[in-house]
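Here is the structure we will look at.
A single protein chain has been omitted from the complex, and every remaining protein chain is retained in its original position.
Entry: chain A
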Amino acid sequence: MFEARLLRSSILKKVLEAIKDLLTQATFDCDDNGIQLQAMDNSHVSLVSLTLRADGFDKYRCDRNISMGMNLGSMSKILKCAGDKDTVTMKAQDNADTVTFVFESPNQEKVSDYEMKLMNLDLEHLGIPETEYSCTIRMPSAEFARICRDLSQFGESMVISCTKEGVKFSASGDIGSANVKLAQTASIDKEEEAVVIEMDEPVTLTFACQYLNYFTKATSLSPQVQLSMSADVPLVVEYRIPDIGHIRYYLAPKIEEDDS
């Protein structure tokens, strides 16, 4: 028996919004510690890693580890049926081929349940090596979303370069070029609005705007976003979901042609 209850359905709704454009289907691995999801998009350019800890749920019970393959489009449709303030409960029997979502309105007057078929998914689990990153940048998530949106109008790819002075995002294309520089915040009054850069070595990498724009769908989950970069390894974009877990996106950089 698996049962997980959240007081606010909005968290789950936002999580789904944050992954459904990248992934069409994914496996939710549930065990004692909570729910984990790890999946690459079809072209193996990006990876989503989601953790929802058991202690973040209002109620959490998982007798046997189960993996539930879900069609994220269908799941998103179901979650759209829930009000933001509704309580949501996910339920599944051991070895079941369906999962049930129960939504309860705050005054308990309306209870709805939706059952969804699970899928038989064949998924690869990737080992993500612990990496020391040369640069980590923390900044307001809305600011990052804005930069990605603005720069994607100029070109398909965006260069992120992190130096002592700050971090620079740039793009260029047919209409011209765009540069956005952010300096480290001098005095931190509000932590949520701060730009904090930790750097051992300067790094410059190029990424596809399209994917960054998919990642920023997670903006509403967290006021801050953390970017971690090292030369020639994937970028990590992390959103911490308050009190329950995090969502991490990995994105392979664009590389210069060598032989062609």
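We adopt the following convention: a residue touches a chain if its C-beta (ideal position, glycine included) is under 8 Å from a C-beta of that chain, and two chains touch if they have at least 3 such contacts; residues count from 1.
The working rule: contacts and distances are computed from a predicted model.
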{"item": "Listed names \"SMCR8-C9orf72 complex subunit\", \"Nuclear envelope phosphatase-regulatory subunit 1 homolog\", \"Cytochrome c oxidase subunit 3\" or \"Flap endonuclease 1\", with the criterion being the UniProt name of the chain not displayed", "value": "\"Flap endonuclease 1\""}
{"item": "Selected from A:4, A:45 or A:72 as touching the chain missing from the view", "value": "A:45"}
{"item": "Option from A:1, A:81, A:111 or A:128 whose C-beta touches the chain left out", "value": "A:128"}
{"item": "Missing-partner contacts on chain A, residue numbers", "value": "27, 40, 42-47, 67, 69, 95, 97, 118, 120-129, 156-157, 206, 208, 233-234, 250, 252-257, 260"}
